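Below you'll find the structure, written out as structure tokens, and then a few comments.
In this view, the complex is presented without one of its protein chains, the others remaining in place.
Right after this comes chain A.
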């Protein structure tokens, strides 16, 4: 199992955190910058989520999609935070992993961090040492 990259989008649709571990074999070798990538990823999951809801009803959720190169996993919290992870195509569902990141890392080290603001404009307060360390260890432990 290989994890390529990970993104968090807040309820204002801003990308407040992104991290790459390994570049996928053939994407991201083009000229797009990492912020452009985040926008592309958000556009994709936003449209897919809306389409899925339109077809399947309000309670339906899209969980992942797969291309020939990568698999994208999606998890949306009740508070409209969106967690996205790109992995290789053979990986099983990472929904549980994204949920774990939310409850064990995000809630603990960002929401309950006294030095982190309530809103994370520009990613403020998310890139703290405990969160980054915890995330990196967690992901490397899976790989």
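Quick notes
Just so it is clear, a residue touches a chain if its C-beta (ideal position, glycine included) is under 8 Å from a C-beta of that chain, and two chains touch if they have at least 3 such contacts; residues count from 1.
Definition applied: contacts and distances are computed from a predicted model.
Going by its UniProt record, the hidden chain of the complex is named "Trafficking protein particle complex subunit 6B" among "Ubiquitin-conjugating enzyme E2 2", "Trafficking protein particle complex subunit 6B", "DNA replication complex GINS protein PSF2" or "Dynactin subunit 5". From the options A:1, A:40, A:61 or A:130, the residue with contact to the unseen chain in the full assembly is A:130. Contact with the omitted chain, checked across A:4, A:17 or A:109, is made by A:109. What chain A contributes to its contact with the hidden chain is residues 108-109, 112-115, 127-131.
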